[in-house]
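Right, one structure below, let's go through it.
As you look at this complex, bear in mind that one protein chain is not there, while each of the others sits in place.
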Amino acid sequence: MKYKSLTISEPEKLIFGDAPLPVKTKRGLIIGGGRVYAEVNFTLPPMEVSLKTLPEVRKHYTEITEGILERAIELNSRGLVLELETLLEMTRTPAIGVELVTVMNEICEKYYQKYNLPVEIRLTPNDLREFDRPPQSRTSSYLDSMLELFELGSKAGGNLLSIESTGGKEISDNALMMCDMKRFIFSQSVLGVRDMEFLWPRIVDIARKNRVIAGGDTACGFGNTAMILADRHYIPKIVAAVARVATVPRTLVAVEQGATGPDKDCAYEGIFIKAITGIPISMEGKTSACAHLSPLGNVAAAAADLWSNESVQNIRLLSGMAPVAYYEQLEYDVRLLNEAKRCGERESILLQKLLVNSDIGYDPQALVLAPGNVIRIAGQIIRGKNSIDATVSGCKEAIKIIREAIDSGQLLTDEKELVWMDILESDINSVPTGESEFVEMMLPELGDTFIPSEYGL
Amino acid sequence: MKYKSLTISEPEKLIFGDAPLPVKTKRGLIIGGGRVYAEVNFTLPPMEVSLKTLPEVRKHYTEITEGILERAIELNSRGLVLELETLLEMTRTPAIGVELVTVMNEICEKYYQKYNLPVEIRLTPNDLREFDRPPQSRTSSYLDSMLELFELGSKAGGNLLSIESTGGKEISDNALMMCDMKRFIFSQSVLGVRDMEFLWPRIVDIARKNRVIAGGDTACGFGNTAMILADRHYIPKIVAAVARVATVPRTLVAVEQGATGPDKDCAYEGIFIKAITGIPISMEGKTSACAHLSPLGNVAAAAADLWSNESVQNIRLLSGMAPVAYYEQLEYDVRLLNEAKRCGERESILLQKLLVNSDIGYDPQALVLAPGNVIRIAGQIIRGKNSIDATVSGCKEAIKIIREAIDSGQLLTDEKELVWMDILESDINSVPTGESEFVEMMLPELGDTFIPSEYGL
Amino acid sequence: MNNDDLLTRILTCVELGKVNRNTPFPPDMKGMDGADELTRLALERGIKPSEILNDALIKAMDKVGQKFADKKIFVPQMLISARAMNASMVHLKPYFQTGEVKRKGKLIIGTVAGDLHDIGKNLVAMIVEGAGWEVIDLGVDVSAQKYIHTIQEHRDAVVGLSALLTTTMHNMRTIVADIKNSFPAVTLMIGGAPVTEQFRAEIGADGYASDPQGAVAYLNSLIHEV
Partner (left out) sequence: MNNDDLLTRILTCVELGKVNRNTPFPPDMKGMDGADELTRLALERGIKPSEILNDALIKAMDKVGQKFADKKIFVPQMLISARAMNASMVHLKPYFQTGEVKRKGKLIIGTVAGDLHDIGKNLVAMIVEGAGWEVIDLGVDVSAQKYIHTIQEHRDAVVGLSALLTTTMHNMRTIVADIKNSFPAVTLMIGGAPVTEQFRAEIGADGYASDPQGAVAYLNSLIHEV
């Protein structure tokens, strides 16, 4: 592992609003520099996206951006981030994505000039490569449009670059459904890591060339898929908790390759990345209930530098448009966090303790995100000989923490979850440390579900 | 004034989750007894409501109730309140309202039996009397259907009764638009108080007879109308802040007449009622951004015993139906408050301080809701010789508090607001203390906009 | 004071809300002539009523409306300008009756059946009036019948419908259908917090605006179209 020690090793320092390596943006946000900002996410209502409907699409993004920034002025906001996470057609036809960045950026600039409100756009092209089945992670022409959108989008005002990359997804979905942790670890620590090592140098390059910021990646398609499945009782919560931890070494690669943060929302694993690397992170919690329900409403705020709502459609609520309503909710959450920071360390730590302790007794997924536990787990991860070893070590520590909490009665657990502890453990124990060994072991049972050469194997 | 002293006279005791007079419900919620509960509010998407569409309407309320209670189980909730605030047709044809209470109550009972989850329904018939213009507050036949819904609805499972009564509305709307505080005070302290004195004994009677709980009233149509107008910059925020205070003696009448709480959401004036009487209250803040934006997102939680989202339509968000998403958000807010309570007084007071201080520097409407200021203002109100005097005294104290905060630089204020301080003050100073004097003064300028006899004048 | 100066002074009176000599507001114009006196004077001097209307009153209300839209003044300040304008209009009334001056058009407005919310509708009515339109306000809880009855008497009017409740949006839909049924050519404009452009398209109304400024813009666009 590149990181040999934790950048943050005390739970009290792994706290919202402060990161050892804050990120300063063009318009003057200092993310992780002592203040938490809202990161607002939004998407279209049910409609077609194409060059034909572009005028209407643009109208939505204009209305959303105007609405949010107007409200930001009303609420005396000190700044915020807007995310443009593209949908298929916006990436497949990069001109659409670029047009939307441009439109949004013009409005941001207007508010910056007029009110001195610093707003930055995070541009997150979606990973198209999955449209080939199995994906051709390195040779697909989809890759070109993704990189083109990164390139042209950062020229157009996308000052923070991110992606939810999906390398390994062809293995992980079924692995999760079958609760096969060995396979899941393979998808993350071999395929995921290799894909990130391929993808992120390219993104970082584009960012450097265009003087924008390479934010980070998220294992949304892995960790959050697990969370959603657990939420529906499709898989045990314990499996989802361990799966979350298994995504960390994979997501870490972005930073190893030069991403500087803010890490992307959706990545509940961000807090591990912050502990290891010191970069600022975006987190989402209760105020992302518009996008998915979760057991992580409060604990997710423990170390957030940006606070996000994940995604809400531009539809009308009684108060007005949903993105504006959700922005307001985020801003009040953020006000509370910042008031604690203003008061000082004691107050911040206490508020953090309340946020954390209010959730961790109910769900193992919340438990593993408590700063103290994050530091324990991250401490094991950095000791790993390689990403596989790191992933396995992290998972083992997570299981240990969950076991302790169940045994001490601090974690409520459903009877039917318990049997999975042993299954998980023996699964994890069966993972060999060496990559070639692991690949050899898995290839026969994975058949043609993935293309080894697309991962440099 | 009936209350001669404050039941709560220290800001630190005017705190969330604890009320001197907690209310115990049939299924075992103890509201104000040491724990905050969510109160979820919801309404229909755009559709017709009639006997014809009743099956579809019922389906909505079934789906909403099931959805929320299922999520409550997932989140290990310790109980909650569901509000049925009726729409026109549900009150005009009480059978519709009663049917919906019945349907909801069956589901509540099912979850109570199966999971021991205590859930209560707050039934809030809407005030129909405004359909006559000017309203015939006492002689209208609309009154009969309202009372019938109260009566039959409490038999059907509406265990908490409330209303947003609108006596005086025929004067207050224009008074607010004109920022005529004298008229507004007249609408509240004469017409509002008289109408409350007429209406509330009837509601309390029905509650006693059916062994349900008479919750309380809210000056939503007055205080919140002012807030919304200020939010759109139609009237000054200072006017809205003082208008809020002017609603207190009016809303207090419900308690004077036997209401025991929980006071209704929408009533940001609830915190004053709690200070004066000691009953538990429902408040709404940031998580009611689905229903209206506000400058009161955090401060509103300072003394909440129930925490509400005011109203959200049963429409689909990305995560699922909006009422469920909003319930989840409320539950996490409530978890945080309750974790502070679990930790103890020091932690609760600190969290309260953060909530309050994060808002009060930005808006006079937030400022007057800070517990310390509430106690100052309420202290003046109870010294009033009568409701008019009480209202005037409260308003004067509010203006004093706002002035102090502006002068000391603690409150950001727009230049264009400032001129209104003097106008407001001279307006308020022109109000005579005696009721008959006040009536005599106002009658000529109010013409036939209201019917004196309908207020016993 | 030449005629142009006089018109400018009327404009100023309306803009600042100086109704007549006796009104105390604004303080620094105490004792000076207001819209009332100056309009009379202008007519005596033979200034054309249409000039007074267009170059003083409507221009003043335009400015006021703009200040309001820019959040520089509050509603009461706008209402006071409207009052000053009305004081002036009293003198123009005879010329309206003879047809010598004309308003831009007529708007019938009301909140739909089942709905009592009228603050927004009232604001729209006021600002549309200030923009030079005649406004017939039917109040709240207005049935299709009542709209139709009124349209019968004012065939050339545009009709505005307001709804604030998601349930009365349904009533808006049926009322729009009923009116269109009786008067296919009438122009219907809708508004109110829950109403959207999409809903307008869905129910077949002609115009939608989210605020009074939008309403005025839409109405004015109708004139230019003609």
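Labels for the chains are A, B and C, by order of writing; each one numbers its residues from 1.
We adopt the following convention: contacts are C-beta pairs under 8 Å (C-beta built on N, C-alpha and C of every residue); 3 or more make two chains touch, one makes a residue touch a chain.
Quantities reported herein were computed from a predicted structural model and do not represent experimental measurements.
Considering the intact complex, the chain excluded from display touches A, B.
Check A:49, A:212, A:321 or A:350 against the missing chain and you find that the one touching it is A:49.
When you scan A:51, A:73, A:88 or A:418 for touch with the missing chain, the hit is A:88. The chain omitted from view is touched by exactly one of A:65, A:313, A:329 or A:380, namely A:313.
Set against the missing chain, the residues A:51, A:73, A:95 or A:178 yield one that touches it, A:178.
Counting over the whole complex, subunit A has residues 43-49, 87-89, 130-131, 133, 173, 177-180, 225, 229, 233-236, 313, 416 touching the chain that is not drawn. In the full complex, subunit B contacts the hidden chain through residues 316, 318, 320.
Just so we're on the same page, only the chains that are shown with their structure count from here on.
When chain centres are defined as mean Cα coordinates, C lies farthest from subunit A. We define each chain's centre as the mean of its Cα atoms; on that basis subunit A and subunit C are separated by 52 Å.
One simple way to say how far apart two chains are is to compare their mean CA positions; for subunit A and subunit B this gives 39 Å. The multi-chain contact residues of subunit C, meaning those touching 2 or more other chains, are 166, 194. Counting partners per residue, subunit B has 43, 313 as the residues that reach two or more other chains.
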